[in-house]
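Structure first, commentary second.
One protein chain is absent from this view; the other protein chains keep their places.
This part shows chain A:
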Amino acid sequence: MLEIKNLHARIAEDGTEIIRGLNLTVKAGEVAAIMGPNGSGKSTLSYILSGREDYEVTEGDILYNGESILELDPAERAAKGIFLAFQYPVEIPGVATMQFLKVAMNEQRKARGEAELTTPDFMRRVKEASAELKIAPEMLRRPLNVGFSGGEKKRAEILQMSLLEPKLCVLDETDSGLDIDALKIVADGVNALRSPDRAVIVITHYQRLLDYIVPDTVHVLYKGQVIKSGDKTLAHELEANGYADIIGAAA
């Protein structure tokens, strides 16, 4: 589903290279965890996948279902099924959460040539999905992410993900700032989306989230490259021994 080949990317503004020859393949149905110390390029990778223009790809390619997505803007990528759950969801005063959800769902449907949702259909979907994630209706009446607690913001991200039904989900440190109850709710939400035709990339610092979202593969990112890949036991190894050994072995 996703094939990243020898990717090099830098910050557009100052030219700092962050991703330096990254290779990664994620198959449909797979849950891949990306771990790594601070500053290894994890969040940058998530932004590059979703098309943020602050980064420039200088070499290599990103193939999604066999096609390069480098020329697509974030909205086009989203319509093709790529979803980024933000580490820091953005507050937008003046944009109502419900209106945002409706516009996003319908714009994606339009881009795929599908009919727009009727209001009752939309309401029903939101009601069902938000109940699953224990999101109170009052929260959805507020402006987008405004005044949401850290946990509410993360749940709102997963709500968007379940409503938009993407094919490739990228979760950028979705566990940060979550207490254990919220973590379980979020993990249940992600697990509910696991399916043979959908891939999930879980970016995290800690093993903790991976106890709830059990990965098929684990990749260690360091200085903009994948320096080691393995199965879920690699995550346990990292939890026990830290990154030093692996980094040392790769160097």
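Note that in this section a contact is a pair of C-beta atoms (placed from the backbone, for glycine too) under 8 Å apart; a residue touches a chain by one contact, two chains touch by 3 or more; residues count from 1.
Keep in mind that, in the parts below, contacts and distances are computed from a predicted model.
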Chain not displayed: protein name in its UniProt record ("Cation:proton antiporter", "Redox-active disulfide protein 2", "ABC transporter" or "Fe-S cluster assembly protein SufD"): "Fe-S cluster assembly protein SufD"
Touch with the omitted chain, as defined above, among A:Tyr64, A:Phe86 or A:Tyr243: A:Phe86
Residue among A:Leu117, A:Leu164 or A:Leu193 that touches the chain left out of view: A:Leu164
Sole residue of A:Leu70, A:Ala104, A:Leu117 or A:Ile247 that reaches the chain not shown, by the stated touch rule: A:Ala104
Interface residues of chain A (partner: the chain not displayed): 50-54, 73-75, 77-79, 83-84, 86, 89-90, 92-95, 100, 103-104, 107-108, 111, 143, 160, 164
